[in-house]
Structure formats: structure tokens, C-alpha cells
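Just dropping this structure here.
With one protein chain withheld, the remaining protein chains of the complex are depicted in position.
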């Protein structure tokens, strides 16, 4: 079975070949055995050939975070069938460049520092979000203008709630 | 609800009184709150009044092993209904003095050191049971005679299998 | 002194209970509704419910804490760090209730709690302080005026508080007003005091602090320094003892200055005098922490001293168990704070259930944690869930062991700072001891990233394998519903059979 995997933005194709009860992948033109066994609740042991890596996985296939040794990767994965279905739907890049800034964690908006129509550059502070008694500035991650502000000072937001739309 | 609890052979009666969402027991004539919360998979936290004890419980109600701090207790517990039913069946002391020596763990019988009809005293070696490459002498725990031998050298036994019946 | 109420939770409550056991003292835990299953409740001899879950209702509720102590017959209270540990009002409440407070008297606590008063007192006692104002600024405009006079960069600092809250660095005159307002509002909401003063910014400083212990018999020792320069926005991330860099003469001078500071304040019990040290080895009094600190552990590891036991001895009116002549550092220790935070999301707290937990171990590894599998990490309290402390014969051994321990430390279910800290310790600058308090903020983005990226291919294969496993599990679950049955690996079946039959 072939899989489309996005690893920190880079799209890769992975083919898992099953033969004689084992699974193989091709690395640098050479086939190596790949074995992932569940230790418990999101903790795995990966063997790639003889190379051993402890793995912690969390999240859904769409947003799968993997820690391999000391490296953390944000990935998404779909099998061939799902990829084709997604392509047919015209999806795949819908999120890209949407300009919507979302809350990365629950918190309370303490201060909104921009107004609709403001021209901003990458790094401009947009608002201050307080969580765990720490005040955190949320900054623009690209140049643009403020198209819409979805919150005001005092708004309690959940993770993923829209904060500001940049044009 | 009243419970009959056997704690290392001693029979005790425990009454759990529920009032206002809490549970009370009587200790030395004084009522104290009793709260047992599950931490996870057999590990509990007991509060008796303000006294705190970590608890590990394993086994069935008939054969419940409790570790409280550094003390390990073998208990059995039945509620009033079960106790009455058991009394009606005439049970309760069937196991006592049966004279049947059982294997306390899986192993292989290496040598049988007695014969049917032998007079034995407490401490007489009956047979040698090997487990984990250690040879362990199984000894008589009371005076008597060997009524029946259920195994021979080379027999693989499971935990609880009968070894020797003493008369 | 026979029974100590521990007015805290988490790893530090556990730490204090352990020290009480070593001193033969009975212990009383207190707990919020959210904490009924926590380790400190299960470990203590007695436990009292405080009712409620927010800090204000529980671990900050002075009247409830005092009542819990009185009702259980406790005769002393150890506050740990955070919560009521630096509340002079709580110290006075303990005294009024006839309870021994395991910590300093309220006067030095009040003095050191007011940063400006402390600066004044230290200046008077001949302890070097950072150039700046000795009084709080009246308002943003006044602050700007003062800053312009000192010259940039400057630090705006809340008079109350600590732990990185209410502090802002300002590099240009026009930034002063905004930074002043935010520092003031943060300090007001966190500490109930919005006063802010100004200090000159010591360029590329190291944060180095001295642990002191003073008993009621005139005994006073310092236990050398801890270096805490690896900070993210003034929050300590990694601490070590001794410093990788401090010249010996400076160390001795700082130890003496720290004891002078403590004595000038009338200090008793354990405390920490924090200094900024510039590249030339000039050191400036920053503040005194009038409590046990999170990072007291590294000092314990190199000196073989149990600082909390000494605190209990001092509180009971006994002399220190050793004198300055006995103090000799042995090897090197590093502490890493383990936080339930997601570095990739700006270190926002990560709540959830700990699904899988594996703790590191082996030579030199000490864990001060209060975590267990199945634990619910809530957002009620601080995000630090524990500390990894590692000793080595020298800094290299300590560092290598720390990295290995971080690799072994597996937490799933919540995000933690473990992989991030491992990448931090693998940086050349950290390995070589070349960093100041600005290092981490300047290099944060790179370190939050993926290190070498060596495992990109393995990550892609893992993602595919996880996908396949999930699809199979879903298919198997569906089949089971239709009447099928799950399989058991051959060796498990064999092991069980073997266990039953004694064939091995």
C-alpha cells in the first residue's frame, strides 16, 4: 500500500511492501524491514532494519505529531484511496494562506492591539492572550492588512478559535 | 450495608454507613469517614478520617490480597446477602484441615521423597518442586500419614494442582 | 516539632514529605478537589481536603490552611515554593495560630518582597546592586524619563512577584510606555501590586545564585552557586551547579556577599541570593528568594546535603548539621524542568491525561516528580510536572547522562518540554558553556525545530505504519462486533502456558 505523508510541510510518498509477514520500505534504493510495535498508549518502538527508535505518536492521521528520539515532527498521512478521494474533492491546500490566525491554546484575550484595516508586517503584535497567568503576544506571521477581528478584550477563547483574519 | 471480612483468618464485621454522599465506619466506638478512591488498575488511596494509606488490591472478593503501606493482608469479603447464602449452603470451612497439599506455583516435580502410608511429622520433606531452575522442598505442614500421592518425578504442575494428600 | 503540614502540591509537596520522613516527622497533606488522587495525598500520613479547585480556594486559602493544621494537631507548616511561600501575611498568620513556619521570619520576607526596598537595603549593606532607580516609577511617562536618563537597554520590573512575570526589557524610548503598562497590568493581576521600577540592563549577563542557610544560633553557610542562565523569557529552563564558567575568586566573593545580604536582612532558614554576573565577572544583587527554590536540588547533588532537612532542623530551633568548613562541592549536577507545555505552540500549557509514562533512571539520575500514568494534568496549577536532576563526576558526564535520561523519559497523552530540552542541551554553545541569559530567546526558533532532521525518513515511515495499524484496528474492531475474536501474540500465549505448566 502507498501512503502520502506530509512531514513538516514536505510531501513524501511511502510504500509499505508486505512479504512473508514482514513489512519493507525502500530507503536510498535499498529495501529495509520496517516494524512498528505498540508498547502502550501512543508509545511505540520502531525498527528500520536494525536501527531502533523510540516513538511517541499523538493526534489523528490528519494532524499526527511524532517524536522520534529527540526530534518532533508534525505530520499528516493518508493512504492511496484517501489521497485520491481528497484530490477528487479538490482539497489538499485549503488551509494554506487562509490568513486566519487561530488561538493555539485556551486563554483570555487581554488586549487587542490592532484595528480592522491596519497594515501590518510579519511580527506585528496583534493581541495579548493570557493563559496560566502568563501574558503572551500573538504576532502576525506574514505581511498584510487586518481584515477582521473576531475577539475583544475579555473574550475567553478555546484552542482553535479564530482570533484575527489577515487580508 | 454490612460485610463479613476475613483478615488473615480473623473474621470481622464491617458496616459501611452512607450519609450525605459520604461513607462512615465505626472505629473504637467512634464514627470516621472512609473513602477509597481508585488511582488506577488496582492502586487505591484510602482515607480513614484524615489518615491516608496507599493501597494495592488484587484478586477476587474470595481471595483478596491488600497491601497497605508496608503490610500485606490476605482477606476475603462478602456482603450480608452473600454471607447468608453461604451459611445456608453450609459452607465456609470446607477447606480447613483437608490435608491436601497443593502446588503454590507452576513447576516440575523433580523428586518425590515419601511413599503412600509413610508416617510424617510437620516439616518432613515431601517432594522437590523445580521452578526457575531453583529446587524447592515442599514440606508437610502438620503431622499425619501420606494418604495419596498425585504426582511423580517429571510431572509438570500448574499452580493449585494437588500434590499429596495427608491423612 | 512533631507534625508538619505541607501547604503545597505536586513534586515539591512530595519532596517535603520525604524530608519529613527522614527527620522522623509526621506529615499532613492538603488537597484540592482536583488533587484527591495526587501522590502527595497518598504519601502523607494524613490528608485534609481544602474544598474547591482554584488556587485561591485551596493552596492560597490562608484560613483553610491554618484550620487544617490546627485540626490535625500539626505544629509546623512548610510552604514549599509558590502559593503562600512568600506571603509575609501567611507567616504572621502561622505565628498567631502558634504554628512554626518552616522558612524565614516575615520581616526579611517583606523586605525582600519589595524589590525596591531590597535594592535599597542591599545597597546600604555594601552588596553590589544593578544601577537603576531605588524607587518605583509613578507612571509610564515617569518611567520613560527615568529610562532615558539611564540609557538603553533597560529592564522594567514589577516591585512584587518573580518567576519571569511582570518583567519587560526595553531597547528604545518609544517602547517604554507600552512595556510599562503591560508589566504593570501583568503584575497587578498576578501579584495584586502593579508598581514597576527600572534597572539598567546588564549586557549578556549570567544568572548565578547562591544558596544560603542560616540557623537561629548564628550559624550561617553558603553552598556555592547555581547557574540558571538558560532562561526563556526570564523563566529558568535548566540549572546547574557549579557554574560552567564562574572564576573561583568571584565564587568566593559572591558567597560572602550572599551571606552579608542575608545577615543584613535578618534572614533565617534557607534562602537564595540571585546575582547577575557580567562577562567581566562583576556581579550585581538581583533579588533574594525567601523560600526553598525549585532548583535547590542541584546544590543537594553536589554537596550531599538535604536542604529541606536542614530547613526543618532550623525551624525546630536546632543548629545546622554542618559548618562552612565541611562544605565541599563534589562533581557536577544539572536540573531540567519538565513542563506540560507545547514548545511548538509558544510553550502554551498542555492539559490532558498521561497515557504512557516511562521514567529515566540509572547512575546519577534523580527524579523529583509527582506524575503517574492515568494522571489528569489540569490547567489549574503550574505547568511544571517535575524535575530531572542528574549528577556526574564532571560537567561532561552530567550533561551526557542528562541527555540520555531525557531520551529515556517518555510521556504520551500530553505535550511536554522533554524533546525541546534535549535539543537545547545538544547545542554546541550549551555543551561548551558559552551562553548568557539571552541565549535561549535568541536561539529559540532554531531549537524548537527538529535538530538535525536525521529522522525525517523514519518519521514518514512511522506515519504510514501508524495509519496502517489504525486501519487494521478499526477493521478488527468491526470484525469483533460481528462475532470475531482478537488474537494474542504467540510468545504471550506461550509465556502464559509456560507460567501455567512450569515448563521453563
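Note that the chains take the letters A, B and C in the order they are written out, and that residue 1 is the start of every chain.
Criterion: contacts are C-beta pairs under 8 Å (C-beta built on N, C-alpha and C of every residue); 3 or more make two chains touch, one makes a residue touch a chain.
It should be emphasised that the depicted structure is a prediction, and the values quoted were computed from it without experimental measurement.
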Displayed chains contacted by the hidden chain, counting the whole assembly: A, B, C
Selected residue (touches chain absent from view) among C:168, C:337 or C:356: C:356
Given C:92, C:135, C:175 or C:397, the one touching the chain that is not displayed: C:397
Residue of C:89, C:126 or C:304 touching the missing chain in the full complex: C:304
Interface with the unshown chain - residue positions in chain B: 1, 3, 5, 7-8, 10, 12, 14, 16, 23, 25, 27, 34, 36, 38-44, 46, 48, 51, 53-58, 61, 64-79, 104-107, 110, 128, 130-136
Absent chain, residues of chain A that touch it: 37, 39-41, 45, 47, 50-52, 54, 105-108, 131-132, 156-159
Hidden partner interface residues of chain C, rising order: 14-15, 18-19, 21-22, 32-34, 39, 43, 53-54, 297, 300, 304-306, 330-331, 351-352, 356-359, 361-369, 372-374, 376, 378-380, 393, 397, 400-401, 403-404, 407-408, 490-492, 494-496, 498-499, 502, 504
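Just so it is clear, only the chains that are shown with their structure count from here on.
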Chain whose Cα centroid lies at the greatest distance from that of chain C: B
Cα-centroid distance, chain A relative to chain C, in whole angstrom: 30
Chain centre separation in whole Å, for chain C relative to chain B (CA means): 47
Residue list for chain C, restricted to those that touch at least two other chains: 373
